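These notes are about the structure you will find just below.
In this view, the complex is presented without one of its protein chains, the others remaining in place.
Up next, chain A:
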Amino acid sequence: MRVPFLAGPHFYWYRFLLPCCLVISIWLMQPSVAMAMTLHASLVRADPAEGSLLQTPVTTLRLFFSEPVQPLGQTITVLDPMGQPVAHGALRIVTNQVELPVDARRPGSYLVNWQVMSQDSQPVSGQYIFSIKHAAGPWATMAAQDQTGGWYLVLQALAHLVHFVGYALAFGVLAFLWLVVDASAVPASDNVQQRLLRLAHIGILCLLLAEPLTLLTQALTLTNGQGLRLDSIGGLLATNFGWLLSLRLGAALLLWSIVGAIQQGAKRGIQVACGLGLVLALIDSIGSHAIGASLPWLSLLAHIGHLVAMGLWLGGCVV
């Protein structure tokens, strides 16, 4: 769709600049496993330590993370050389330290599986072994695993991309309708408005599709590629991640209602929808790395501003 004031020679510069910006954006979005790992919680230290050989029984397992964490599903499972769980008490989490009472006295190798929720609602998991007296048992030769492989990060990036495209198409287009089309001296025809609302509908569809994709990716991340497990999905939904996911879905559905109201002639609906865009930016920021910064409110504000600017810019470009 051609908007009159963008029909001049400057418009053709955009045709050149836009592909350049897209190429640079895609290059910048290439996930680096090492960089991504530092953004979420990571296991800093464990007691008993990874690969350690102890001579005395262990009564408490302690994991120290790089940032405060939340429980996720069973959080920690410790299996003895016979494959039996040895935890015998309630899990205790104090900021970035997780404690679990265990009864590890049988000689052999023990497998520790852990999964926690980062501050930015990113689930992280891993496993390692320690041994009592000597290394023996089914996992004696198992290598430690921490975090996830690159494929899952690609999937996560894809889910985020779909979400951000949806944000830009839905809210960016509506903001364009409000700030440019409605404010211009030339009255917009119904046809123009209907086309823009159709774009907004595509944006809403992207917002709705992004959430199941995110859930699927995170669930696969937790199982380390061993297929989908219902308890992993259930565990994820019961955490902060599930809450933020439901809020994002709620915002998308609410936007769908508001666009329906706009189609029925509610002019103020556009402003309300733009307000909802700010709320969704806040929700996104709560689930981002900004929440773990030293000045969270400033970081949140910066993240919101960043997201809104992206939505306005990309939405305007698409129009």
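Keep in mind that, in the parts below, a contact is a pair of C-beta atoms (placed from the backbone, for glycine too) under 8 Å apart; a residue touches a chain by one contact, two chains touch by 3 or more; residues count from 1.
Here is the rule we go by: contacts and distances are computed from a predicted model.
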From "ABC transport system permease protein", "Trehalose import ATP-binding protein SugC", "GSCFA domain-containing protein" or "MFS transporter", the hidden chain's UniProt protein name: "MFS transporter"
Contact partner of the left-out chain, one of A:254, A:278 or A:310: A:254
Contact residue for the chain not shown (choose from A:19, A:57, A:89 or A:234): A:234
On chain A, residues whose C-beta touches the chain left out of the figure: 230, 234, 237-238, 242-243, 246-247, 249-250, 253-254, 256-257, 260-261, 263-264
